[in-house]
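A single protein chain has been removed from this complex, and every other one stays in its place.
Labels run A, B and C following the written order; every chain starts at residue 1.
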Amino acid sequence: MDDCCTTVDDLKRIVAAFVAERDWQPFHDPKNLSASIAIEAAELMEHFQWLRSDELGTIGDDAKAMAEIREEVADILAYVLSFAERMNIDLSSALEEKMKKNAVKYPPDKFRGRFR
Amino acid sequence: MDDCCTTVDDLKRIVAAFVAERDWQPFHDPKNLSASIAIEAAELMEHFQWLRSDELGTIGDDAKAMAEIREEVADILAYVLSFAERMNIDLSSALEEKMKKNAVKYPPDKFRGRFR
Amino acid sequence: MDDCCTTVDDLKRIVAAFVAERDWQPFHDPKNLSASIAIEAAELMEHFQWLRSDELGTIGDDAKAMAEIREEVADILAYVLSFAERMNIDLSSALEEKMKKNAVKYPPDKFRGRFR
Partner (left out) sequence: MDDCCTTVDDLKRIVAAFVAERDWQPFHDPKNLSASIAIEAAELMEHFQWLRSDELGTIGDDAKAMAEIREEVADILAYVLSFAERMNIDLSSALEEKMKKNAVKYPPDKFRGRFR
């Protein structure tokens, strides 16, 4: 599988099958899944916890760190997909609409190179 | 756009264009993005903060809450996509491989209906 | 030491001495410390990640879980104390003032048994 040619529904199906095979749907309620996203996000943060901004450039060269980071991101995404499945959220249209809303809130002319 | 027919790269491109149009790449370093995922995850958690497990079933009927929840999930996904873009992570293969690893760790026979 | 007779400054001093003995002040900037609080909070959440509300009552009987939970709470508190030290925040007056503000926002008559 590759991002070029994998749809969001393809990914949703992988996660949904994993959950269903273990009868884990009762655990995957929206409250637990939102906490799970936060837990995995915190594990991702740990990789950068004590690094200064100017020390981040070389992290891509650390194969062991990158392998762990890749797994943490996958964990976050898995819970996002399970959450969306559970709540009947179409992620593609949700993202598209939110980015359009953000574009109105942050017009490029005013926010170029600055976030406030 | 719809999850049926939208690839991960389609979504990555939307977010990358948004960031590039505002010259926000310097802010989107992996440390800041991991914190941003956690911040948005916390905003999603807020919707369920004081609800008991047995009160979660009706949240889908609350159109206002659902619209907000949809936006929070989109925010999380946007930062996940930006993080993956920045770190050159192919999300589809990362997810596929992590789920295979999880399948070994949690064999269905042993973990059906239980998580430990 | 016991909560009955230990002041906040007593606790601040323990953490400050620990940090100073290792020359860790450069790592303990407010950004890193706020992330560290979030990371430890996530580790605390993990203990309740998949439990339903009605399964929480017996956790106090699980000595191993309680010992771990106690350590996670201590980790959170240590970072809160270090953050306050670094930012010159008097926690006692900050808490007192915030609770007074909350008392105005949530008058008991209106919010008894409900949070909104």
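Note that a contact is a pair of C-beta atoms (placed from the backbone, for glycine too) under 8 Å apart; a residue touches a chain by one contact, two chains touch by 3 or more.
Predicted, not measured: the structure shown is a model, and the values here were computed from it.
Chemist: Under the stated touch rule, tell me which residues of chain A contact the chain that is not displayed.
Modeler: Residues of chain A in touch with the missing chain: 35, 38, 42, 50, 52-54, 115.
Chemist: In the full complex, which bits of chain C touch the chain not displayed? Write them out.
Modeler: Output for chain C: 1-12, 14-15, 18, 21-24, 26-27, 29-31, 34-35, 37-38, 41-42, 44-45, 47-48, 51, 53, 56, 59-60, 66, 69-71, 73-78, 80-81, 83-84, 87-99, 101-103, 106, 108, 111-113, 115.
Chemist: Of the residues in chain B, which ones touch the absent chain?
Modeler: 27, 32, 35-36, 38-39, 41-43, 45-46, 48-50
We adopt the following convention: only the chains that are shown with their structure count from here on.
Chemist: Copies chain A, chain C: same or different interface, half of numbers shared as the threshold?
Modeler: same
Chemist: Rounded to the nearest whole Å, what is the centre-to-centre distance of chain A and chain B, using the mean of the C-alpha atoms as each centre?
Modeler: The mean C-alpha positions of chain A and chain B differ by 3 Å.
Chemist: By the touch rule stated above, which residues of chain C touch at least two different other chains?
Modeler: In chain C, the residues touching two or more other chains are 35, 38, 42, 50.
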